[in-house]
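One protein chain omitted, others in place.
Each chain carries a letter (A, B and C) given by its place in the written order, and its residues are counted from 1.
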Amino acid sequence: MPSVSERLVTPGRAAGGVALVAFAAVALAYPSIAPNPYLLSVGIVVLNYAVLSTSWNFVGGFTGYISLGHGALAGLGAYGTGLLVTKGGLPSFGALVVAALLVAALAVPIGYAALRVRGASFVIVSIALVLVTLLVFQSWASFTGGSRGLNVPRPFPGMLRPEHHRVFFYLFLALLAVALLVWWLIDRSRFGLGLKAIREDEDKAEALGTPTFAYKLVVFVVSAFFTGLAGGLYALWFGDLDPIFQFSILTGSYMVLMALLGGVRNLFGPLVGALVVGVALEYFKVEFGNTPLHLVATGVLLALVVLFMPDGVLPALGSLLRRLDRTTDSSIREVTAAELAAQRIGGEQHAQSRNG
Amino acid sequence: MTIRTTKRTRWATAVGATLALALGACGGDEPEQASTDDPIVVGISLPLTGDFSEPGKGVQRGYEAWAKITNDKGGLLGRQIELKVLDDQSNADRVVADYEQLIGSDQVDIVVGPFSTRLVVPAARVAEEYGMLFVEPAGAAAEVFQQGFKNLFYAAPAVASDHYNHLAEYLLALPAGQKPTTVAYAAMDDPFAQGTAYGLKAKLEAGGVRTVVDEVYPPNTTDFSSIAAKIATSKADMVVGGSQYQDGVNLIVALQQLNYQPKLAAFSTAPTSPEFAAAIGNKTEGILSPTGYTQDAPYESNKEFVEKYTAQFGSPPEEDEANAYTTGQVVAAAITAVGCAEQGDCQKKLVDWVRANKVETVVGPLSWDETGKPQGAHMIQQWVGGEIKIVLPADAKETDVVYPKPAW
Amino acid sequence: MRSLETVELTKAFGGNVVLDKTTVSFRHGKVNALIGPNGSGKTTFFNCVTGMIRPDSGRVLYGGADITRRAPHAIARAGIGRTFQLCRVFPRMTVLDNVLAAARPANLFRGARGRAEVDRARGWLTKLGIEHLAGAEARNLSWGQQKLLELAGVLMSEPETVLLDEPAGGVNPALLDRIGGLVRELNAEGRTFVIVEHNMDLVMSISDHIVVFDRGRPIAEGPPAAIRSDERVLGAYLGV
Partner (left out) sequence: MPSGALLFQSVILGLLLGGLYALLAAGLTLYFGIMRVVMIAHSAFLILAAYLAWWSHTELGVDPLLSMVVTVPLFFAAGVLLQRLLLARLRPVTLTMMSVLLTFAIAVVIEGLLGYVFSGTQRRIQLGYGSASLELFGARIAVVKLIAFGLAAVALLSLYLVMKKTAFGWALRATIQHRDAARLVGIDTDRVAGFGFGLGLATAAIGGTALSLDTTIYPSLHWHWIGPLMAIIVVGGLGSVPGAAAAAMVLGLAQSLLQIELGTTWAQTVFYIALFLTLAVRPQGFFGGRLAQRF
């Protein structure tokens, strides 16, 4: 009897593959077909969101721990890069890597405090992280530039703006590809299986011998590293850093919204979410200007996703495809149903209450 | 160029005069391109929401007044002025995207500056890299002029650190017994606000006046009780607040709650606001503030501005409005003199013209150094008898400085 | 000899003393049962032994080594596996992945579905009779199937000692027999069992050694025959 894990080509996977190739082709061609530099810069912003929410999804997707504080990690990556270039005299991209490593190192003590206990503390620490980094980077003006901001020199001086956009578009695209690749590698590894076990039932995973704290910490550090890279690359592209916008709760919440909307269990969920939310944000701004109503829209969308679609759009699409693909899937369901009928005594209510 | 093709119907009435003016202004310059029938689109990004939305809206009104007054007189080069305003949410990310959109996507002819120094630098960089002239109404801090921008001009009489120059001169000239000996400073960590206070601090310290409190607070501070406690217990002769609006009000109320009575109190921005007196319960007596603009200023264009602005908006203009209007005047002068307004080579000509010339504005004649820094100082106003009046410099004063100030 | 024992283990929730200086030792290589009325502290005892709850005082010894303060995963790796009272599986993972998640991988970053592991996992699934469900999501299984799956996961982690918390809870008689048979069979292969169970038929039929708890303390222990006739046990259950 075929099992799901052994069926290599399913309509779902085929559709995913086609979509991936199509996305890659469009993305690679985008700088050439974007009608003006503004739209190219919008593309970079959306890619930046995609990298950020994919990085977020290392923690959120694998372990189920929701971090609202990843905005701070991106901000640290950005400021780290900026400060290493301006104060440390490092070359731009050297500074980027060093800064991301520093962010990863900093994630160790943060994770130690946040991950030893269960979810609520993690969420509290993640929000506190944003608020405390904002305070520190505003207050420590002599080092960080304070509220006046920090100017990060361009890595390619003299390059015209449209060309500059083009280069960074590909840099962000490359970073996205690396982040997705690492996520995929973890997803199919034994480490990833342990992480998913934590997401499903942490006590149970621990009782089976999985060192859950160590697993969570490692993946948090990996997530911080990629988030730091995304933040640092943004700093090199954008050039002007201001604590209020670098250490913003809203950045973190966009990452969550994008990942959840796309689907946290899916490799491409955050990317899809970033495309939808990022493009929508820009579109609404251009069409309707900006009022605080965009906050309302963000909040309402987040609430709707949490209440009605906690698995995101990709799984919804996936189940649609599966319904079209009855032949293989139903064979398993029939057996399951038969077994269910045979075993349906006692404990059923228990099972229902657990799953309900 | 025929009348039939130049104007949209709604502006038809203004056509005759416009055409005449435009021809006059252009003189013997190169013949006008086909673009004459289009309006001159001026792109602006402003904080209409977020931290700076209040002054942002003031700046917006100033620009609107400038466009209306100019259009009523027939526009520039025979073309009407059309403003395209985007909201940047007081956010540097947005301000860059906005100018990117204005220049790259909307193809505006001219861009002018946003509000708040923090947003001016990122915005100016975009304009610089697209080679656009960038006259701005709100980038008063020193670092704006240290970025090496070649296209940027600040359309106001003085940069932040020069705002208190007249007051510093006055205080240092006082006889030894009267001169304040200790000063407490509290400044918002904002390039403009802190720049004003620290400009005065540098000059007073150089003159031997001791600093006893030196506090810097972030822009979102709302609780001033501990800063006020420090200032009050220091019993400084004089308190200087490098403030925007609300923080200044809060600090003054907190100081009054502690019953602190200095000989002199100077705050930037806040005391010149029309809501100021009510906000601190009318205990305004003796509070000083620098100002770059007053409705009573004798300059020629100012009368027209105050009159028409009041007719348009129902109340007279404040400093933010005047700065935006001034920005418009500078740009208009350049466009009129150079005879073009579009992206491309024209922008370089506009920049060169502004750099080389003096422009008459509602805040007086303005000229700039190499970095785009204006060459002037601010007037000092003081609340006397329930009204705010110019007290310094001596040649512009409406009344004498009251020193030491009465209890508030 | 790797025997499991506790010395004066104490745990209170608020003012409610659940384990009161509990000193017990279980027979190595045998099927031990832990019985007692509801609320006598059996599950709390399991939780303290496996590190899920930190006891207020006292020690847990395994093979002579003190494992009291160790993390649950370290205790699991020392050779003590457990199931939960209300059966716990990973609901949104496949049956096969549920079992694989219990494997102790040598290299974490290799693929999760190495041939050796998958073969072992399928072996356990076959042994428990649910191999045909390997690809289904665990949440779609019936209660009884989930109980078997949980057991398969625990066995995959290769424990020397297996703690079962109410293995008969809510399962049908046919499955009950199967579980009983399995326990004997696995015990014959050398595994020690400690079973918390209310179903006396099962307890009496499969255990070698029975410990009776009442209000957090062992009040009797011995072979099934002796326990059956012990008046203290009867008293504890009837509240006499």
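To be clear about the criterion, a residue touches a chain if its C-beta (ideal position, glycine included) is under 8 Å from a C-beta of that chain, and two chains touch if they have at least 3 such contacts.
What you are looking at is a predicted structure, and each value in this text was computed from that prediction instead of being measured.
Considering the whole complex, the residue from A:18, A:105 or A:303 that touches the absent chain is A:303.
The chain omitted from view is touched by exactly one of B:205, B:223 or B:304, namely B:223. Of the candidate positions A:96, A:193 or A:256, contact with the hidden chain is made by A:256. The residue from B:54, B:128, B:169 or B:398 that touches the chain not shown here is B:54. Between the chain not shown and the residues A:65, A:183 or A:238, the one that touches is A:65.
If you put the missing chain back, the residues of chain B touching it would be 49-51, 53-54, 90, 215-218, 220-223, 225-227, 229-230, 232-233, 245-246, 249-250, 253, 256-259, 278-281, 283. Mapped onto chain A, the interface with the missing chain covers residues 64-66, 68, 109-110, 112-114, 116-121, 123-125, 127-128, 131-132, 135-136, 138-139, 249-250, 253, 256, 260, 291-300, 302-303, 306-307, 310.
We adopt the following convention: only the chains that are shown with their structure count from here on.
Of all chains in the assembly, none touches chain A and also chain C. Here the chain at the heart of the structure, going by C-alpha means, is A. Per-chain Cα centroids separate chain A from chain B by 42 Å.
Averaging Cα coordinates per chain places chain B and chain C 76 Å apart. Taken in their complex, chain C has these residues touching chain A: 50, 52, 71-74, 76-77, 81-82, 84, 86-94, 96-97, 100-105, 107-114, 132-136, 139-147, 153-154, 157, 169-172, 175.
Put simply, chain A touches chain C in their complex at residues 1-6, 185, 188-194, 196-197, 200-201, 203-213, 332-333, 335-336, 339-340, 343-348, 350-351, 354-355. Here chain B touches chain A in the complex through residues 48-49, 51, 86-89, 91-94, 96-97, 100-101, 103-105, 117-118, 121-122, 125-126, 129-130, 141, 143, 147, 188-191, 216, 218-220, going by the rule given at the top.
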